[in-house]
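Below you will find the structure I want to go over with you.
Each chain you see keeps its place in the complex, though not every chain is here.
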Amino acid sequence: MSPRIGVITFPGTLDDVDALRAVRYAEAEAVPLWHADADLRGVDAVVVPGGFSYGDYLRAGAIARFAPVMGEVVTAAAKGLPVLGICNGFQILCEAGLLPGALVRNAGLHFVCRDQWLRVENNTTAWTSRYEQGAEILVPLKSGEGRYVADKSTVDELEGEGRVVFRYVGGNPNGALDDIAGITSANGRIVGLMPHPEHAIEALTGPTDDGLGLFLSVLDSLVAA
Amino acid sequence: MTTTEQQVDTVEHAAATPDLAQPYRELGLKDDEYTRIREILGRRPTDAELAMYSVMWSEHCSYKSSKVHLSYFGKTTTPEMKQHMLAGIGENAGVVDIGDGWAVTFKAESHNHPSYVEPYQGAATGVGGIVRDILAMGARPLAVMDPLRFGPADAPDTRRVLPGIVAGVGGYGNCLGLPNIGGEVVFDKTYAGNPLVNALCVGAMRVEDLHLAHASGTGNKIMLFGARTGLDGIGGVSVLASDSFSGDESGSGRKKLPSVQVGDPFTEKVLIECCLELFREGIVVGIQDLGGAGLSCATSELASAGDGGMHVNLETVPLRATGMSPAEILSSESQERMCAVVEPKDVEAFLRVCRKWDVIATEIGEVTEGDRLVITWNGQTVVDVPPRTVAHEGPVYQRPIQRPATQDALIADVPDSLPRPGSAEELRATLLKLIASPNLCSRKWVTEQYDRYVRGNTVLAQPADSGMIRIDEETGRGVAISTDCNGRYVQLDPYTGTQLALAEAYRNVAATGATPYAVTNCLNFGSPEDPGVMWQFSEAVRGLADGCKQLGIPVTGGNVSFYNQTGSVAILPTPVVGVLGVIDDVSRRTPTGLGAEDGETLLLLGE
Amino acid sequence: MARVVVDVMPKQEILDPQGQAVANALPRLGFDGIASVRQGKHFELEVDDNVDDEALAKIAETFLANPVIEDWTVRRIES
């Protein structure tokens, strides 16, 4: 039986269809999860996709993190469930305290949609094992509040422990500290990133298929477990 | 002070006070139009009726100046051209059968004036409005495009207007999760003080799911759902309160209300998912969006398209402001609202779906026997009209048409006298100047603010000749769309210029590998009361229709925006033409640009 | 140097989707008794002593607020 990967939909989530498709392309079973149900339906991993949950009106991710399903995600993550937060999903994971720091308005003050080069800085997480350490991948970035910030000690800790997973290369699109595009939890099971690997799973609709590696990686980690 | 019951202008009161002066001119009605309303009703209209007629008989809603010309589209469309057409002009949006069981609907609309007043919100609500049009057909909105026109790039007002409009288009579309797959940015001095914001949306549904909105079946319920109704965009109607009840402070105070609507894309996104679930579950007879004329439009159009009458209890409408009068509720342009017709047995299921999406839903009335639209307010009748006279039988004008006397001089002013580059150096300088000019330089500053990836079906977007999206993931079937218009060509020769716009959009679609299927338009012109503008308009319509006939594809819908002028100076005539094409497998598209592979050969086709 | 605060709020009759989202979320988070929320912007300016009230009013009206849809207040803070 293929592993089951859940994708959460909040009101205002947009990239859930893309995340579900990416899971299918990786040949796992894609399981839709609903924000109002405190139920992960027995999935083996969870993707918190992009979008504008609750319009992102207060702060990106601020309202979504209180959803019933997030309580389950927090509990399961503590037991090692792999969780991937993409864009708004990354913001939600930070608001929920599953990842440190916060994402704030782009330094340029505009929404930015572009194809962005990233360097894979850590290929030992549950979501990046398929990449070579230091590999450069091209995936879409599209966000208005994508600038990663955290206090100095947090950043030092992240850097010291190798928990910066993705770094922007070829220009920092939003003013993120240390060019940070994505980070991971201490145990390497939770990863959050601003760019969109689920939009780079085939050359027809994305700039590359470089993003598929995240979804394939988590399958490896599930099979290995 | 709130509107108390005895202040409300009822039908009874109107019949008893035939001589009461009414501010119809302030509401934009002409003397003879007001007289006709009195004839239709056999009495003076109530405040609420006057509000309804005035907004529905406005140029924007009634097409009173353009109707006689637009009928030419119908006359020139042959049965053969209609072979793929499932719905055409007259519906919320045109629908074509693209094969594999898919129906695609697309339409463009203008939001020019609101975008000048408040660029961000004007543009944002422009996107919101066209998306609801597509949704009302039963389709899932899939992508948007935004043909834009601005004054000179270095004009102070362009600096105010352009960033706001671009941020508004992006802010709303991005938050709705609709990829932006193309558009235009054109600068010309005639658009200073009158920018053009045209928004196009395309959506798809299974052929069998096409829903045309109408209120049929006596006893069926009218459900209002989405945002609450507030004082948005009520500017003109407030004169009713102040003029007829001069003691009413809230009335005169409201006169100053700006007619600005603020969009809430989050509510609209949820409304989209809610509507699609309602369609999927088969619990609606029809859905109508609330557009420019709010409930006036939705109720009269639904009733008019159905086979019975309709009764609406206005006091059940959920409000955002206190003390709103019936006329104000009917005229409110609050965004993100829809109206549905639901069989009584399905009302519970309807409310359940709305609750799931946290969408406010209220039963506001029902389909009745007979043929009247009756609206009551706390038990008193404030509207009792034949709905067709409001929605479909408005005034029709045959405006004077006159080719401008200046046209010959304009045409005679050929570029032969302009200096030409004489040396390689000068040629180089000219080329550099050209590609750096606002009308030719990169549009990246604009397009980078738009999400083109969301939903994962965007096959071509900026930079590309046309946008292309995949509709069917199994078969790879998809559609390509391009919008084009060069207003300077149209000004020189409106007939041929419009055909050039059509030809350009047609070529752009064909160049991607798609087969052109259908045409929509957004006709932006100056004042219809100017015979020269009317000449441009009539020529443009004729040109487009004749061109479509030659190409064998029908115009399935469109939009007319008049009164685009600053003072007495009209904009360049700007009939934006959108062409939709079908490609059976998007993986076989031809991308734009040279040099994708080494050794490509460059061929020039045509003369 | 003086400190000046400018608060900019959506006009009463204008839709405030942000405030509404907050208001709707509060009961779900277990906070009851909040009848309404409106959300606006808060600016803190450090200004030279020679910047007078008129200049501040002008800055607020022409730049910090959008008078078409927003109201604003200007306050000097002693410090």
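What to note about this one:
In this document, chain identifiers A, B and C correspond to the written order of the chains, with residue numbering beginning at 1 in each.
Going forward, contacts are C-beta pairs under 8 Å (C-beta built on N, C-alpha and C of every residue); 3 or more make two chains touch, one makes a residue touch a chain.
This structure is a prediction, so every number in the text was calculated from the model and none was measured.
Just one of each chain type is placed here, yet the complete complex contains A x1, B x1, C x2.
Following the convention adopted for this analysis, only the chains that are shown with their structure count from here on.
Interchain contacts join each chain to each other chain, per the touch definition above. With centres taken as mean Cα positions, subunit B sits 37 Å from subunit A. Averaged C-alpha coordinates put the centre of subunit A at 34 Å from the centre of subunit C. Multi-chain contact residues of subunit B, defined as those touching 2 or more other chains: 264, 266-267, 358. Subunit A has residues 54-55, 57 in contact with two or more other chains.
Considering their complex, residues 17-18, 21-22, 25, 28-29, 39 of subunit C touch subunit A.
Across the complex, subunit C is touched by residues 117-118, 121, 227, 230-232, 257-258, 260-264, 266-267, 320-321, 334-335, 358 of subunit B.
Only residues 10, 13-17, 20-21, 24, 66, 68-69 of subunit C touch subunit B when the two sit together in their complex.
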